[in-house]
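Only a single protein chain was left out; the remaining protein chains are all shown in position.
We call the chains A, B, C and D, going by the order they appear; numbering starts again at 1 in every chain.
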Amino acid sequence: ATKVNTGTQDSGSGITLVQSGKLVTCTHLSYKPFQFSEGDKTVGFDVDLVDLVAKELNVTQEIFDTPFETITSGEVFNTGKCDLAAAGMTINDERKQAIDFSEPYFDASQALLTKKDSGIKGLEDLRGKRVGVQLETVGEEYANEKAAEFGYTVVQFEDLPLMETAVRTGAVDAAVNDNGVLYDYAKEFPDTEVTKEFDTGDKYGIGMKKGNTALKAKVDEVLKKAKDSGEYDKIYEKWFGKKPESK
Amino acid sequence: MALSKRQRAKVFRGAQYALLAVIALVLALAADWGEIQRAFFNLDIAASMFPNVITVALKNTLVYTALGFAFGLALGLVLALMKLSSVAPYRWIATIYIEFFRGVPALLVFIALSFGVPLAFQLQFDIYSTVMLALGIVGAAYMAETIRAGIQAVPKGQIEAARSLGMSQGRTLATVVIPQAFRIILPPLTNELILLTKDSSLIYIIGLAREQYELTKFGRETLSRSPSLTPILVVGLCYLLITLPLGYLSRYLERRTGGKKISTPESTGLGVSA
Amino acid sequence: MALSKRQRAKVFRGAQYALLAVIALVLALAADWGEIQRAFFNLDIAASMFPNVITVALKNTLVYTALGFAFGLALGLVLALMKLSSVAPYRWIATIYIEFFRGVPALLVFIALSFGVPLAFQLQFDIYSTVMLALGIVGAAYMAETIRAGIQAVPKGQIEAARSLGMSQGRTLATVVIPQAFRIILPPLTNELILLTKDSSLIYIIGLAREQYELTKFGRETLSRSPSLTPILVVGLCYLLITLPLGYLSRYLERRTGGKKISTPESTGLGVSA
Amino acid sequence: MSTEVSTDVAVEITGLKKSFGPLEVLRGIDVSVRRGEVVCVIGPSGSGKSTLLRCVNLLEEPTGGKIVVNGVELTDPDCDIDAARTKIGMVFQGFNLFSHLNVLNNLTVAQRKVLKRKPEEAQRIALRNLERVGLAEKAGAMPAQLSGGQQQRVAIARALSMDPDVMLFDEPTSALDPELVGDVLGVMRQLADEGMTMLVVTHEMQFAREVADKVLFMDGGYVVEEGEAAQVIGAPRHERTKSFLARVLDPTHQGPRD
Partner (left out) sequence: MSTEVSTDVAVEITGLKKSFGPLEVLRGIDVSVRRGEVVCVIGPSGSGKSTLLRCVNLLEEPTGGKIVVNGVELTDPDCDIDAARTKIGMVFQGFNLFSHLNVLNNLTVAQRKVLKRKPEEAQRIALRNLERVGLAEKAGAMPAQLSGGQQQRVAIARALSMDPDVMLFDEPTSALDPELVGDVLGVMRQLADEGMTMLVVTHEMQFAREVADKVLFMDGGYVVEEGEAAQVIGAPRHERTKSFLARVLDPTHQGPRD
């Protein structure tokens, strides 16, 4: 056993990595198209972005899959499991108390996934019904907030695929999650559809250990460079099939 | 010779106590006690878990386990009788079932059952049915072999006595074999109830609403809000509240029935018999 | 009387076969076969899993289980000797350890170990150490009681014979007791290896990199890409590849050692003894 | 149910054969037991005595031959063997009392479930038979609380409660401590005096000599010698009978074993 945070020093930048020569990225699979498996690789929008950071640091990126709650609570950083977390993760105040975020890199909002022709057009159609959410996500928080008002039951799933499958099996009548992933799912499974978006104005950020300012600076710098150079747009188009509306 | 054996034994025993003391001391000095208390015995967090950890989580764990056990016992009895049947296809079906479900992790079964089967068969169960099926299917595989072994452990003489009094095969089964087998299998069955209680920690995978949380899910949920091991410790103690008394019961029953040992897969490995 | 008992038995047996046929027919008609094939036996999906399901997932499952078993066996032996120790505090520690870790779900232990302990003690382990500790800690609780029971099952006469030949207590333990206990506990130990293999399905909770996936995690990952039960079935069969032979081995060893039964918690409930 | 033909012969065994796989245990046995007669079967271990007895109530399925009990041919494939067995009491070496039932229920369960007697009637009959074997006060005890001798007497009472026409005894005293043998033999002697038809496998030569009307000596799957008790035991004709009796009656003068 080694003491926490005795990784290698990246000369000059003051960045300490938990494993030498590697940029270990925590995420929670699968979160298509941000990070998911294709063949025997993990790919996705987030993966490509972090690769830019890794390239900049002259190391290779390694993806580490861990329960989502252990990312948002900061456990993965405190126990030295990874350097940063890119997990389609929305920046919010609660999480900011546990971890530090990069500048926002993606605009998202919450959306409602249902079975096709279910007649469920919004939360108002869900009285007495079951709504699936993913553990420790903004969607869960949002669904919980509105549960009393609209009289539905919130059902929590460990990961996105389980939640999405539950919509198809009918275990839940609808599910709330980020729009990006739900549209992607509905495209792949035409028996489901996204019937509503909730304008929550979420912004994704890359997470890291609280107080790791050196790394934050580097990530912000890389993100800014990518946006300026058009590299960001290329990556966006690769995964979403269109150019971003705003940056 | 400096020390006699007896003296050496005394010294050895003293050394053991000393070792214990040294280890305790090292642990005491090495560990960060403030951190440990925060991590393990945070009373605020513990207090915040009550009463829900009991009224919701513990209750649900009990309900789920009971449902799974009841269904598993019924299915297990059917499987046991199938395995003892003179009709070969019944034996094959029972054997394949038991081998398969004993050989794969419960988590895999739960995933398959709650997500695969509804898709494949266009069926939809409510939460209680799903839990009952999931835990029951896993439990039945344990229990089938126990029940079969229990039935076979009923002395042959008891059956011969019943038959020679004119009882039919079915009547003998109902009047003599099952009642006696039941007393034999009560201890291992209690034990399988413990295993099932622990397996109920996996049903979070099927997706649970807040008021359906069982202990482990409840603990994880609290853990993600307050990063301390206290929630884990609290729900761990709740499990012991169930499993320790059951363990005592099992051992008491076994002593009472004279500790007649039957060969069950729990004690002898996966039951593979044709 | 229309039918003799013997005729009735024949009719009864016929009815059983008929029932079987009817059930098979109903299932065949009720199920959507296209969907079932897609759901369970999608060859494309199955093919896409190879060779990684073997070279990565199965291999990792084996490695993790082996690591956990090795550490668990060592710790279990220490605990067993502590439980048989003449020094009371050692017995207490061993008893509390065994009771606790047998009474709570493995999942809870894994969560506590992978996130709680590093936080509390400021330690950081690599993945293999974590897996070894997690599975080993759970496995040791199973194995300690097995080993203790095995040691106690060595006939007293063997020990007396050794002592009366002038062997010291330690020498007797090493030369006579442990070798004989080992043969007695080999079958239940094999069985605990099976339990550990299945428990390894839970280590995804500690967080894994892609090349560290074990079978269940690998299956879930594939499942999320292609919602069909095929991945579950494929990894299920991979588990059977490990557990079925071990089950056979356990039963073979037990037959060979004459089926001497020892009282272990697996067969008798949670080991509660002071 | 069974068509009872009034005849003087209670048990008629003709050409009985029984094999366990390749092992031929009974090679053609003819035995006839008349109503009220006591027949003792003696012979060395493994000679097939138990197998013969167990064939008589079809606990073992004969490989060949015919068994007729009270005019009912048990070996007929269409025979209602369960009904026939109620008329044939069987007492085992190992007692085989139902261990989960108390003494009274051991005696009433088959009466109620098989003969469909009313609970009160079954209880009355049970108590009468317990009295016959001298154990009326043990009605409430569990089998495990009784001595071997008491258990065997309860087993006899249990068989008698079905009102059997024939009683089969398979070494009823072999599993007993020597001092408990007398009680059981006493009960059996009393039964014989009351006119019960009995087929008894035993090593108790004294009992056979005094109680049996006929003694069969079996060896190697055959009935080697058969006749009056005094003759077969007192003055055996066959060499094998002689050497067997010598060994049983005078064990201390036994020659060296192999």
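Here, a residue touches a chain if its C-beta (ideal position, glycine included) is under 8 Å from a C-beta of that chain, and two chains touch if they have at least 3 such contacts.
Computed from a predicted model, the values in this text were never measured in an experiment.
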| item | value |
| --- | --- |
| Full-complex contact with the absent chain, from C:85, C:129 or C:175 | C:175 |
| Hidden partner interface residues of subunit C, rising order | 155, 157-158, 160-168, 171, 175-176, 179-180, 183 |
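In this text, only the chains that are shown with their structure count from here on.
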| item | value |
| --- | --- |
| Most central chain, judged by mean C-alpha position against the global CA mean | B |
| Centre distance in Å when subunit A and subunit D are each reduced to the mean of their C-alpha atoms | 82 |
| Separation of subunit B from subunit D, taking each centre as the mean of its C-alpha atoms, in whole Å | 48 |
| Residue list for subunit B, restricted to those that touch at least two other chains | 115, 119, 168, 220, 223, 227 |
| Residues of subunit A touching at least two other chains | 70, 75, 78, 165, 168 |
